[in-house]
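All protein chains of the complex are present and in place, except for one that has been dropped.
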Amino acid sequence: MADPMKIRAQAADGKTTVRVLMAHEMETGQRKDPAGKIIPAWYIQQVSAQLNGAIVLTAQWGPSISKNPFLQFTVRGGKAGDRVAISWIDNSGERRSDEATVS
Amino acid sequence: MKRQYPDWQGPRNRPLEAVRRHLTRVFARAGVFAAGVGLLAAGMASPCCAQSKSPADSIAEYRKMLADDNPAELFEAKGEELWKKARGPKNISLEACDLGKGPGQVAGAFVSLPRYFADTGRVQDLESRLLTCMQVLQGFDAEQIAATPFGKAEQVSLASLVAWIAAQSRGLHFDVPQGRTEERRMYELGKQIFFYRAGPYDFACATCHGDDGKRIRLQELPRLTANPGDGVGFAAWPAYRLSTGELWGMQRRINDCFRQQRFPYPGFGSEVTIALGVYMGVNARGAESIAPALKR
Amino acid sequence: MHNRMICSAAFLLTVGLMTSCANQATKGDADIRSNLDGAMRTSFRTEGIARVERLQQDATNAACSKAQGAPLAEEVSRSIEADNLKSVRMPSDGRFLGNWKEGERLAQNGRGMTWTDSSDQPNANGGNCYNCHQLDKAEVSYGTLGPSLYGYGRLHGVTDPTDPGARAVLENTWTKLYNAKALNACSGMPRFGQAGILDESQLKDLMALLLDPSSPVNQ
Partner (left out) sequence: MYSRRAALSRSLQLAALMVAAGILPRLARADSGPYDKAAFEAKSIPDLLKALGAAAPVESKDVTLTAPDIAENGAVVPIGAATTLPDVKRMLVLVEKNPAVLSAIFEISEAVEPVVATRVKMGQTSNVFAVAMLADGRMLFAQKEVKVTLGGCGG
């Protein structure tokens, strides 16, 4: 199973900035192993972000997003104690969801 | 492994005018006509301030943009879990592991390693000491883990553990002990290895790390014969490597230095690698640790 | 602030004491030496083309290692340089300059001779030049371990490399590339010709990059 994300969410001046680090290989499918065999593509394709259970942002990613991806976005409103949840699904169908509290 | 991207000799050295023409063609093909091209050209005609900045300033800016969100944190979190989790043939956690400050004492341990351990009768760095704990406490085969390639299996666990343990000394100052004869012998050995020239290129560690203010390409090379400063050199490893997207401990850092020195392969936790750790660590006395850092 | 200064002073003092301790622990060079050899033998193994035999030092490397960065005695330097000069072979056909474009490609290429390289033959190796030197001014990513070589030919007054007056510069530059230790005993530069890193035609291409008036180095 994939490792947990690191989610930071901070409210200030009427908005909440969310910063996320995800643990994922983001293999492009263009690299070769030492034996010369193509390493199959393996990357996060879709991401969704929720604030208190409501989806606020979704994203589609290609394999050119860096390994161990970073995502930052800004929610209108939000306050300390609100819950931010991030979910992803990769091209192999693997999923991961994590949650953090706005500070 | 390099990504298999085409070797493109494009706008790196291409004049801006050529870039503009190229872009105009691209967008024209896409159906952008007069108005769009006009705007585009207007935008391109005043390329931003970038050109006046020095490469060093630009690199510093690049590093700053990444600094606040270091993926090393993902490894720290995993390392903490691995430290506390019952694992290995004996199904026991590492919480009784003695890193030099007493069993289970993690805070401050990193900045006084490598050091002499009475139970093994030798000087050990963080990674070789962790191997001892994994073998003695958890029943893992230390030799087998040492022989495992970096980035695979239990070497990944080691890297994560190292990230978390180092993070528990963040902001502390290096104080690698020299009280015992064996610690001083290792310092002297490390110094000799540091200056040891060999291989087809005649390189030693000192070739690149013997003077202040030197670079390979754009990479600054810390002078490691003295304290290079807070969070520089020995005080910046382990680190998350952007190039591989992996966490590198000092063992892997030294290993790749020897590779680029065109030397044969140093064993994981071998005497040479630990002696170099003692030499660099003692020289870095007083330097503030920022590990795990973020490195190219 | 004040405390910090006292601390730093204490650190300095401690380091000073440690250094003298460490020196006292060093009883004789022979002890440490045997220790070093043992540590090297047990610590390294052959991996791919990077064989353990690479740890063997010739007299040049042994002397420069032992000096630990300090200058060698004048007569020792001269003797090492003379020995290294014997290895230098001038180009077999008397022509010093190849193709600067090939030279630039080689200069950019930092690969070769590591345990992750599959061949140790010259055609698998780069020149590694930009790792340590500035050459073409358009390349911003250059190292500073060696001096800047931008304008090399121009600054050495070479406007026509075929002119007999340019011969001395050509020979000197060739020698530097072929065996840098012939000119500076403990130079940090690899001995590209002597060590078989680059072949004659590759060396000529690097010569052209440095000395051809049409090379970007001389613009």
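The chains carry the letters A, B and C, assigned in the order they are written, with residues numbered from 1 in each.
Just so we're on the same page, contacts are C-beta pairs under 8 Å (C-beta built on N, C-alpha and C of every residue); 3 or more make two chains touch, one makes a residue touch a chain.
This is a predicted model, so every value here is computed, not measured.
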Problem - Neighbouring shown chains of the undisplayed chain, as defined at the top - result: A, B, C
Completion exercise
Residues of chain B touching the missing chain are 2-3, 5-8, 10-12, 19, 23, 26-27, 29-33, 35-36, 39-40, 42-43, 47-48, 50, 53, 55, 58-59, 61-63, 65-66, 216-219, 242-245, 259-260, 296
Exercise for the section: Spell out the interface residues on chain A facing the chain that's missing from view. Expected result: 15, 26, 28, 30, 45-51, 53-67, 69-77, 85, 87-89, 95, 97-99
Exercise for the section: Name every residue on chain C in touch with the hidden partner chain. Expected result: 108-111, 114, 116, 126, 128, 130-131, 140-141
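Here, only the chains that are shown with their structure count from here on.
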Completion exercise
Here the gap between chain A and chain B, centre to centre from mean Cα coordinates and rounded to Å, is 25
Problem - Mean-CA-position distance for chain C and chain A (Å) - result: 46
Completion exercise
Residues in chain B with touches to at least two other chains are numbered none
Problem - Of chain C, residues touching chain B in the complex - result: 8, 11, 14-15, 18, 21-22, 25-26, 32, 35-36, 39-40, 42-47, 50-52, 54-57, 60-61, 64-69, 110, 113-116, 120, 130-132, 138-145, 181, 188, 190-191, 195-197
Handout entry: In the complex with chain B, residue positions of chain A that touch it
Key = 3-6, 19, 21-23, 25-26, 28, 30-34, 66-68, 70, 72
Completion exercise
chain B contacts chain A in the complex at 1-5, 68-69, 71, 73-74, 77-78, 245
